[in-house]
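I'd like to ask you about the structure that follows.
A single protein chain has been removed from this complex, and every other one stays in its place.
For reference, chains read A, B, C, D and E in written order, and residue numbers begin at 1 within each chain.
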């Protein structure tokens, strides 16, 4: 029967939603206030869930300190107090919506976890908006 | 791989849980304090999640401003600061439990979203009670 | 040096803001959506703070179980799942705004606490609106 | 189409993560600060979700007062203000991680609910760490 | 006896903490990660409290819809989805720390409220950091 454990991390970052091939006016029409050329930002909340079996010896499915370390090393260290359009090598050329971030963060974590263990990546942008990439339970 | 985006909206409403064919005493036995004849109310929290693919051009799965507009137009405008037993045409005759509300709100939204996109409707009544209508991931 | 302890309690209630001598239209102009004749409601959060000295024997300023009991007996039992305009004997004739409630609840609690101990009563109506009655620190 | 209702309950408990066959130093290496021999504790948040159909007569999938009563009787009464390593008969010999707790609580509740109704048990240990046992939707 | 009412508003903005007369390295030493030259941002929470007497006719100390309108007109419309270092005319030349923002927002609101009514302005930057400008109770 599936068991999940989740680790939550927070980071603060700046971003601007826009497509470089569009004018400021066109971007305003598509992305609204989020396309403001000088940018804005958020207190992002990132949740990462893994699925697996409980190790009968330790009672752990996966050590959340290890998971926290991985999330920090692969993601937080690069995005915290950064401008997501400018400062993050592996986000270059991406429009940093919450759903693009959830999907990109998944790709950053997945190869560094035991195969098939990553279950969900959730990126919360505001108290009203968030995105998730996830798979079916096994 | 499935991706979800979610929009949260809030509204305040009054309601009473009861069945009109029962006496006040009988309703008290079934619905407890929630059947108080002069009604009570809640700060409801409504979350709506849609599933789909990220548009590579915009980075959006679905524009959350559009989703918010739809939720307001189809639901919030009618239920906010309303009495759910009396004021809402499309809830007439329903007993406004959280699960009935989640299910009814689903039916209000589903035909106005791209086919198959609606994934989950969650209605939170208090910090301890909530209901969800949802489907399998695609 | 002042020390405070606070107890938080929750209740759900219905209310309508209006003045009986005004027409529905006039009430709508003054109280907006809150004057809807069939009422609405909230998940209220009530915080009660008392000020005093720590008893060196027990380490308690005031036993929060006792404070909780008093709040329930004097307030919550009457207002929970009630309609504040109709069901509460000691609120009859009052317009149940958050500030009127904070002030009325103060008067309900103050005579039942050691003299001069009550420090603040806060009534939160929504995540965005609240009222407090309080005094200077001693 | 699946509908869920969820009840949240809170409890405070003490625990220590360790394996009795290891030395304090070895436990420190595996469980970090959580293995402190004199223990620590948490404000746990427990969420229990059930899946089913809405009764067209009552509008209830499952009465949340009944669910709350069951959770209290089978779990909260035993674990609240308890030391999870010492005081709870049915947790003896278990290492009280959040995932072990979610799994054990599932087993405490499942036989007392209508067959196949239990959907998810979530145990939140801190604002950053939680575990869930759940099944596929029907 | 003093009574307060409070209105909470949210906005998202970008900022950078730095002094223009310092080099990037010097700014890094004083302001840490917050001085990142390409900026970052926050989901700010703004609370505004006013003190006064309850109008016995309306039950209002001050209409919170009016207060909300004033906060939006004088502050939120300018700072939401803006870069605080660049886009806000009345913040030009200020280093946008939370305490500078609380103090500046006070000055924006105070002349537009009845004399002596403004009691506190709180600006929350993250779940761990906030600033307040306030006065004694009357």
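Here, a contact is a pair of C-beta atoms (placed from the backbone, for glycine too) under 8 Å apart; a residue touches a chain by one contact, two chains touch by 3 or more.
Computed from a predicted model, the values in this text were never measured in an experiment.
Among the chains on display, the ones the left-out chain touches in the entire complex are C, D, E. Annotation: of E:89, E:115 or E:136, E:136 touches the absent chain (contact as defined above). Only one residue in the set C:9, C:80, C:110 or C:127 touches the chain that does not appear here, and it is C:9.
Contact with the omitted chain, checked across D:9, D:55 or D:80, is made by D:80.
Take subunit C: the residues that touch the chain left off the picture are 1-9, 54, 57-61, 64-65, 68, 136-137. For subunit E, the residues in touch with the chain missing from this view are 17, 19, 30-32, 94-100, 102-103, 106, 127-136.
Counting the whole complex, the residues of subunit D in touch with the unshown chain are 10, 12-15, 33-34, 36, 38-43, 80-83, 86-87, 126-127.
Everything below uses one rule, namely that only the chains that are shown with their structure count from here on.
Looking at the partners of subunit A and subunit C together, the chains they share are B, E. Chain centre most remote from that of subunit B: E (centre = mean of CA atoms). Using the average of C-alpha coordinates as each chain's centre, C ends up farthest from subunit A. Of the chain pairs A-E, A-D or A-B, the one whose interface repeats that of B-C, sharing more than half of its contact pairs by residue number, is A-E. Look at where the CA atoms of subunit C average out and do the same for subunit D: the two points lie 34 Å apart.
Taken residue by residue, subunit C touches two or more other chains at 127, whereas all remaining positions touch fewer.
Interchain contacts give a graph that is no line, ring or star and is not complete, per the touch definition above. In this structure, the chains touch in the following pairs: A-B, A-D, A-E, B-C, B-D, C-E.
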